[in-house]
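Complex shown without one protein chain; remaining protein chains in place.
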Amino acid sequence: MADLSVQIGNLKLKNPVMTASGTFGYGEEFADLIDLNQLGGIIVKGTTRMPRQGNPYPRMVETPSGMLNAVGLQNKGVDHFVEHIYLRIKDLDTAIIVNVSGSTVDDYVAVCERLNPLDKVAAVEINISCPNVKQGGMTFGTTCAGAQSVVSACRKAYDGTMIVKLTPNVTDVTEIARAVQDAGADALSLTNTFLGMAIDVERQVPCLSTITGGLSGPCIRPIAVRMVWQVAKTVNIPVIGLGGIMNGRDAVEFMLAGATAVQIGTANFVDPQATVKAIHYINDYLNRHGLDSATQLIGALKT
Amino acid sequence: MADLSVQIGNLKLKNPVMTASGTFGYGEEFADLIDLNQLGGIIVKGTTRMPRQGNPYPRMVETPSGMLNAVGLQNKGVDHFVEHIYLRIKDLDTAIIVNVSGSTVDDYVAVCERLNPLDKVAAVEINISCPNVKQGGMTFGTTCAGAQSVVSACRKAYDGTMIVKLTPNVTDVTEIARAVQDAGADALSLTNTFLGMAIDVERQVPCLSTITGGLSGPCIRPIAVRMVWQVAKTVNIPVIGLGGIMNGRDAVEFMLAGATAVQIGTANFVDPQATVKAIHYINDYLNRHGLDSATQLIGALKT
Amino acid sequence: MEYKKHILDFKVVQNQHLGMNYSLLMLKPFEGEVPPSAPGQFAQVLVPNSKRTFLRRPISICNIDRDNNQLWLLVRRAGEGTAALCDLHEGDTLNVMLPLGHGFTLHRDDAMLLVGGGVGVAPLLMLGKELKEQGMQPQFLLGARTKADLLLLDQFSTLGKVHITTDDGSTGVHGVVTKHPVLTSDNIAHIACCGPMPMMRAVAALARQQGIDCEVSLENLMACGMGACLCCVEDTADAGNVCVCTEGPVFNINRLKWQI
Partner (left out) sequence: MEYKKHILDFKVVQNQHLGMNYSLLMLKPFEGEVPPSAPGQFAQVLVPNSKRTFLRRPISICNIDRDNNQLWLLVRRAGEGTAALCDLHEGDTLNVMLPLGHGFTLHRDDAMLLVGGGVGVAPLLMLGKELKEQGMQPQFLLGARTKADLLLLDQFSTLGKVHITTDDGSTGVHGVVTKHPVLTSDNIAHIACCGPMPMMRAVAALARQQGIDCEVSLENLMACGMGACLCCVEDTADAGNVCVCTEGPVFNINRLKWQI
């Protein structure tokens, strides 16, 4: 049995496979089908200062090898999380990471402050890349200054491991990555979804209530792998790769490109057991290649 | 029979369906399978000042609902085009449009000058978005200044209809679109391919000789549709939509989003008859919806 | 009662084509029993043989035949994914997650009318069977475009009285289901309805007007089917946006904000 553990800042994960925010609820939904304690980490749904109803239906459309969503950060707010959900999931033997979203810098800071005292929150993931909210979200993530404003403020409010989730909807993702590293991030996760759109041609209306939404799934994996590869060469902090990972092979692809860990997102909708299968695959892969640690995969691409 | 014709600058196309550069050779390769005279236009392979051998093999890898390529503008140069290929294809009853590529502004200008006198070249398409060349190409297309430098210079060198092909690998495609319009473009085509990457995980090497390549196919269609929709609302010149159009339905989707015409690219590799089938579909669609002109589809999305 | 979710491979024992557009898939798990499920719950089916289908397809559980350890799914050929399901061969393998969501309320009286249209009759078969097994006498009101579009009529006839409407009048009452007098007869206290949206809205409107308790089964587009993606939401009077896949697919019409 190879050593699957990897290190993200001060946080040690038992293996590199986490779930992506907004694709795995709070984990409980999957408990019938997989042992949650096997996961490297669970990144729970985007959490905001106040409850949010999200966007109107329809919020989803299937696209070639992927899907567009426009959920819009529906959640019951950080107080509900702390008072109810946290109590239910805190004793899982996996890293619980909370995705933090907001419309203003103050919103992000308020959520970070509320989460800061919680022992069993292993890290926060600052989401400056949600494409489905009118204010904040992705608009912070597309400029260095915007990204730094959020990340610096959150850094002051949160003492633990702080991951920052980047948007792919930029000309040069390495520039944003460097700015976010300089602002105090302990790790980066990329990519969030790609801004996309689909039309019901017979009715001549957009498929989503919000017209545009976030594209995810294996369709965009080649772009996400490229960005992880570029960013991992640029920064000194760990990179967490995501974007269309459907299985263990895809997870290894991201690690070879430079990711220290990965998140599985949309695949959970197609195969709710994709995460545990990927963990087994990585173990088998390491054995097959005569490697004894998952860390040996990180950036091992021969170019 | 509905009126399928559309207008791109001074150029009237018999229908909105063209072939995308680099996916249809010079048309001759497809002559056994379709009647080339039925097409709205043929955009021939990227043509450069000097012959180019392109990138080493391997240049292609299949990805979910798409493919990455790294051809690198292999072509025999503009002189060969003018002296040989042009003579063979100039009497086709379709708009022959030449895609112009280069590493320097002078390169682009030289090709435009060489093409300018040719009666049967209906337009040029200035390619400031090729992701597979070390110099020039996409690097021009990712900044307003870079884009304008090429487009202004070509504008002086070419008197006919000048289309400019934009890259999607930018934060704000409308900004580039506006700059290119201001520099004298008669029309815009978007999107070119997305910069991506894939890894052979067993061998731990990139699938492409150039590591990264251009992602095309229906996988990226939702992103391309979104960009066409954004750009069409921004500029006053016609937009030609492309990116993962597999059939007539997809062509209509781009037109509803604001495209005046479309280009079919990667689909030609899967179904060499995709273009003519799309033309028939559009005609049927217009009849089914009680419309008498393809122009009624342009930007007809109800939002 | 909450049933545990399972993901299982099933073998296609029989694919019974019903007319041009429907298939009744009779499936047997490769291992173990078809998991316990309630009438109105659904399954998420991974389409194995379609180039352009990425997500699973939610399909109502039509019947669980315990004697033969079979799961029945009734599929309408709508898009590419369901067409591929209709084209499955006997012996093919199908990966199915079930049971999902919350089903119909089982009322312990004889005043229950099960109203179905098109492929929406599927969950009513299981519901009717369950009611009959518990000693109730359910009635059915089934609507279709033509006589040929009436599905599983033989099955329904064994479970209780069947009322019929057809759009073209080729059998039963001529017109849509709300034209049928049984809907407004005195002895109906509860309606369980599944069918096309216009039908469900019309039935819901009539039920509200008549003061009849009514549940409908929604078909909102969904990705995961298990409350994770939050895509299939329906706006409710009591809780705002809720997931159809977990809080539904069956809703009492009093929870819905339908303008009826």
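First chain written, first letter: the chains are A, B and C, and each begins at residue 1.
In the analysis below, a contact is a pair of C-beta atoms (placed from the backbone, for glycine too) under 8 Å apart; a residue touches a chain by one contact, two chains touch by 3 or more.
Computed from a predicted model, the values in this text were never measured in an experiment.
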Candidate in contact with the missing chain, chosen from B:Gly77, B:Pro272 or B:Gly299: B:Pro272
Among C:Asn21, C:Ser50 or C:Thr105, residue touching the chain not depicted: C:Ser50
Option from B:Phe30, B:Tyr108, B:Tyr158 or B:Phe254 whose C-beta touches the chain left out: B:Phe30
Sites on chain C contacted by the missing partner chain, in the whole complex: 47-51, 53-54, 89
Interface residues of chain B (partner: the chain not displayed): 22-25, 29-30, 32-33, 45, 53-54, 56-67, 69, 71, 74, 217, 266, 268-273
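The rule is short, and it goes like this: only the chains that are shown with their structure count from here on.
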Nearest-to-centre chain - CA centroid comparison: A
Chain A and chain B, separation of their C-alpha mean positions in angstrom: 34
Separation of mean Cα positions, chain C and chain B [Å, integer]: 47
